[in-house]
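One structure, pasted below without further comment.
Every protein chain except one is present and positioned as in the full complex.
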Amino acid sequence: MLALVPMIELLLPEIVLLTGATVILLTGVSKTLSRSATLLAMLAIFGALIATYRHNNQELLATAAASVEALNPGFFANYVRMIVLAVGLLIVFANRHVPEEGERAEFVALTLYSLAGVMLVALANNLILLFLALELVSVPTYILIGLSRRDIEAQEATAKYFFLGAFAAAITLYGFSFLYGATGHLRLFGADSISAWFIDGGSTALANDGMFLLGVLLSIGGLAFKLAAAPFHFYVADVYQGAAATVTGMLGFVPKFAGMVAAIHIVGLTQWNLSGPVFWGLWVLAAATMTVGNTLAFMQYNVKRMLAYSSVAHSGYMLMALLIGPGQDGSGSAMRNGLAAILFYMAVYGIANLGAFCTLAWFRKPGRDDAYQSAELLEDLSGTGRTHRWAALALALCVLALMGFPLTGGFLGKLYIFGSVFASIGDQPQHATALVVLVAIGALNAAVGAAYYLRIIASCYWDAPRDGRVAPTPCSALQAVWVVCGMLVPVLFFFPGTLARNAVSAAHDSQMKVAAGNAELVARADETAGAVDIEKPTARSATPLKSARASD
Amino acid sequence: MIENLVYIVYAVTALGAVALFVGLPRGDKPQRNGLLFICMALAAGVSYFMFDAMLGSVGGKVPLIVLSLLSIGGALRMVTHPQPVYSALYFIMVILATTAILVLCGAEFLGFALAMVYAGAILVTYVFVLMLSQQSTLHSDAFTQGFDYDREAREPFWAVAAGSLLAATVGAVIVERDWGGIETVAVEGGDNTVALGRILMTQYAISVELAAVLLMVAMIGAIAVARKHIPQAEDLTPRRPLGAAGREAKPY
Amino acid sequence: MEMAAPQVLMIVGALLFGIGVIGFLTRRNMIVMFLSTEIMFQGVLTNLVGMGLLRGDLNGQALGIFVLVIAAVEAGLGLAIVVMLYRRRGTLDADGWRTMRG
Partner (left out) sequence: METLRSTAIWIPLLPLIGSLLVGAIGLRWLKDRSHWLVIGGVALALVAVLSVVSTVVGEAGRAHNVDAVAANEGIELAHTSEHDSKLSESFTIYKWMNMGAGSWLDVSFRVDQLTSVMLLVVVPIGFLIVCYSVGYMRDHHGHPERGYERFFAFLGLFLFSMTVLVLAGNFLVLFVGWELVGLSSFLLIGFYYQKPEAAKAARKAFIVNRVGDFGFALGIWLIYLTFGTLDYQTVFDSVSLAMRFDGDNYAAIVPQLQGLLGTERVPDVTAASALVLQVQDRITWIALLLFCGAMGKSAQLPLHVWLPDAMEGPTPVSALIHAATMVTAGVYLVARCSVIFAASPVAMWFVGSIGAATALFAATIALTQYDMKRILAYSTLSQLGYMFLALGVGAFDSAVFHLYTHAFFKACLFLGAGSVMHAMDGVIDVTKFGGLKKDLPITYRTFLISSLALAGVPLLSAFWSKDEIIHAALAGNMPLLGWIGLLTALLTAFYTFRMVAMAFWGPKMLPAGVEHAHESGRWMTVPLMILAVGAVFAGYVGVHFKSGGFLGFLEPHGTFHHFLEPVFAGAKVVLAAAPIAHEGHALMYWSSAIAFLGITNAWYFYTKRPTIPGAIALASGPIYPLFKNKYYVDEIYDAIFVQPLRKLGRFFFGSDRYGINSLLFVIGNLPRVLGFGLRTGQQGAMQGYALGMILGLVALLWFVLQG
């Protein structure tokens, strides 16, 4: 039956956020009320944060989760919620100046809907909810692009993003239908689920069952659109260029995070047993994504497009760690656990990316009819190191973080990603060569990346300032956001402890979810076999993953 | 039977691909109707044979096969018809055929919902927009001359190749899969609509709620987008030359 | 029904999906492109019902309902966007929207 109370309990942060968004929509009826939209959004986000904090209570989760099968609560979801809400707060502030007077309520509310979507993606434990949550992420973003600017480029961006998004959604859905068809389940983890089916069918099932593989690949393909990964990356630069810069900062983070989380779910269905074809599929995807992103960014003269293609490259790096999954021991540090590396990287990337776009938005081109036309070309930035030294410093810090330079959090992110791939070389001797080649490709790409990122810094600091090129946008909220981002970037280098620890426990938690399903399955198999053994379940609950593997 | 089916699937997709390629609108060039007709007939024949082989000794299989052919044929015609309004009509044909198939297979609720949502609501809107857009033939800009775009397919070869390869790959996987021991089971719970309602309101209750949120978001979005003040016909010629955005200067 | 009917539905679904893809890629009228994505969704729907038939449960049909919902959502929003684009350019040609590239 419908377990209403635990459901509300588990979904409280999302409910708070969605309620807040709806209230903000209602304030749109009056002009005076709609001025408070940002404030209300802040309240909603803080409310959701508090509700999330309550969720760190494991007992509460365990009792509630037992009765709601559709949800997948735990540290993983909480980590995603925390990061999304924290960056979301920055996004709301950064976009304060973007909407026109009459559209503010809709704009802010849609932003909140999108954030709630990401949180639901992390929570979803069946394909239906996962897909709806993914749509909840992307549908508001289509509209936000259209609302953010009035000129023809924004509309072109809307058109491209929307049509291609619908197209990719159909592909994802087709993949989901095959996942269902091949396994007979819609549930992701736990008993009677796709991952349990995978264990039940043995690890050889992946190689043999083309339909399951088809499901995984089509789903990943569709999600690659959200990730902006290799064959689905085409739209990125055009859409990023067309949207207002701060909305672009959001586009670089929110859909990508949702896609990444969903990809972790989907690839997790294979129990991270990537011995077979999925390994090669992801390998090619990661290598191609990095290379395509970096080489295309290398060619750009427009900073927005450059950062857009660089975000493709970042997806490539993260896919590299996705290939590793939780690593052999499934715990330990972000240096061994690919998932933890991804989760850490995503947070740092989100902040650095948002900061970079916010400084771009702050450097407004004067003399354009569109009030919110941000600096775009490299030459717009020339000499800003001297004329707007703090904003240029924030931009430089964020760009250095994207580059992965030491003294910025981005360095640790790259270190974790590459470290986890290195660590798994020893664990997967059959793929050692492939992984070494992948790391080499990654290193070359990082070098290419450094070349074009440095061009941004060079034009800030080495070129002479030009008259009348840029003027600061009169928005203190936007300024506050880039100040915060610029400060967070080095802070995350010096104090990565909390974030990294949470990322590790989140990754561990998502791993335990898989393992718990396995343990349940094994226990049930024992039950049916009539084997009553008291020792076995305790041993399994200690190291459920290994025992599940051993039982294959 | 099974091993031959793969090749039959390939043959059907290949024939369908040729038919599509030939049938797609080519601007002022004359359409090769003869070839199109032959391919369509062949494809229909082979698919009939294929479906027949798949269904084996099932009784009353003819309506299912005919409806399937109708829906596929309708889809083909929808894609190839040079006039959008006719495309919309063929789309209705696909919807109705699919509805009939679904009802035939026991998914009554889904079938009727499909007919209502698509044929009843969405399509009316489409046609409305189409009519709206076709009334004014005055607009014309640097990119398009009138409505040529309906009569000229884009990249027909590569598109047909990609689409048919995708369909062939998927079809091959479907046909080749060893369904080992899983039997077709009649859906339990008696009445389809009641059973579906129950599962939606219990197991997928959160999803239903979320769908409601999603519909509201779409509605709000549609209103906001439609309300947005946009300078009309502000500049029909682009502000910058084509491709300028990425190439205004050398990257170095 | 016996075992083979699901396969028919899946094949029909695959063909519909492929045709939808081709339509999306070739037709330059944005409305027709949209109809093509709807055809793709039809393919998914048919596929799902076939799978559900095979599995003998209603999960497939449940997902199908939500496919319909998503289709409706995207249709509603898409039409609004198409109207907006049409107001700007006076044409439904998708190829008209290609000022940004490179």
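When the chains are written out, they are named A, B and C in that same order, and each has its own residue count from 1.
Rule of thumb we're sticking to: a contact is a pair of C-beta atoms (placed from the backbone, for glycine too) under 8 Å apart; a residue touches a chain by one contact, two chains touch by 3 or more.
From a predicted model like this one, the values you see are computed outputs, not experimental measurements.
Undergrad: Among the chains present, which touch the one that was left out?
TA: A, B, C
Undergrad: Pick out which of B:159, B:175 or B:224 touches the chain that's been left out of the picture.
TA: B:159
Undergrad: Pick from A:18, A:152, A:169 or A:214: which residue touches the chain that isn't shown?
TA: That would be A:214, which touches the missing chain.
Undergrad: Which of A:108, A:417, A:470 or A:500 touches the chain that is not shown?
TA: A:500
Undergrad: In the complete assembly, which of B:83, B:125, B:169 or B:193 touches the absent chain?
TA: Answer from the full complex: B:169 touches the omitted chain.
Undergrad: Mind pulling the chain A residues that touch the left-out chain?
TA: These residues touch the chain not displayed: 159-160, 163-164, 167-168, 171, 210, 213-214, 217-218, 221, 225, 230-232, 234-235, 237-238, 277-278, 280-281, 284-285, 291-292, 294-296, 298-299, 329, 331-336, 412, 448, 451, 494-497, 500-501, 504.
Undergrad: In the full complex, which residues of chain C touch the absent chain?
TA: Contacting residues on chain C, toward the hidden partner: 21, 24-26, 28, 33, 94-95, 97-102.
Undergrad: Using the document's contact rule, name the residues of chain B that touch the chain not shown here.
TA: 154-155, 158-159, 162-163, 165-166, 169, 173, 242-243, 246, 251
Definition applied: only the chains that are shown with their structure count from here on.
Undergrad: Contact counts by the stated rule: is the higher one at A-C or B-C?
TA: Between the two chain pairs, B-C has more contacting C-beta pairs.
Undergrad: Could you please state the distance in Å, as a whole number, between where the Cα atoms of chain A are centred and where those of chain B are centred?
TA: 31
Undergrad: Could you state the distance in Å from the CA-based centre of chain B to that of chain C?
TA: Inter-chain centre distance comes to 5 Å.
Undergrad: Mark out which residues of chain B touch at least two other chains, giving numbers and ranges.
TA: 170, 174, 182, 203-204, 207, 211, 214, 217-218, 221, 223, 225, 228, 230, 234, 238, 245-247
Undergrad: Quick one: which residues in chain C touch 2 or more of the other chains?
TA: 10, 17, 20, 34, 50, 54-55, 57, 59, 62, 66, 69-70, 73-74, 77, 81, 84, 88, 94, 98-102
Undergrad: Which chain C residues qualify as touching chain B in the complex?
TA: Within the complex, chain C touches chain B at residues 1-12, 14-23, 25-29, 31-32, 34-36, 38-39, 42, 45-46, 49-50, 52-59, 61-62, 64-66, 68-77, 79-84, 86-96, 98-102.
Undergrad: Which of the residues in chain C end up touching chain A in this complex?
TA: 10, 13, 17, 20, 24, 30, 33-34, 37, 40-41, 43-44, 47-48, 50-51, 54-55, 57, 59-60, 62-63, 66-67, 69-70, 73-74, 77-78, 81, 84-85, 88, 94, 97-102
Undergrad: For chain A, which residues count as touching chain B in their complex?
TA: The contact residues of chain A facing chain B are 1-2, 7, 11, 18, 22, 25, 68-71, 100, 102-103, 106, 109-110, 113, 120, 126, 128-129, 132-133, 135-136, 139-140, 142-143, 146-147, 150, 152-153, 155, 158, 182, 184, 209-211, 214, 237, 241, 298-302, 305, 377, 379.
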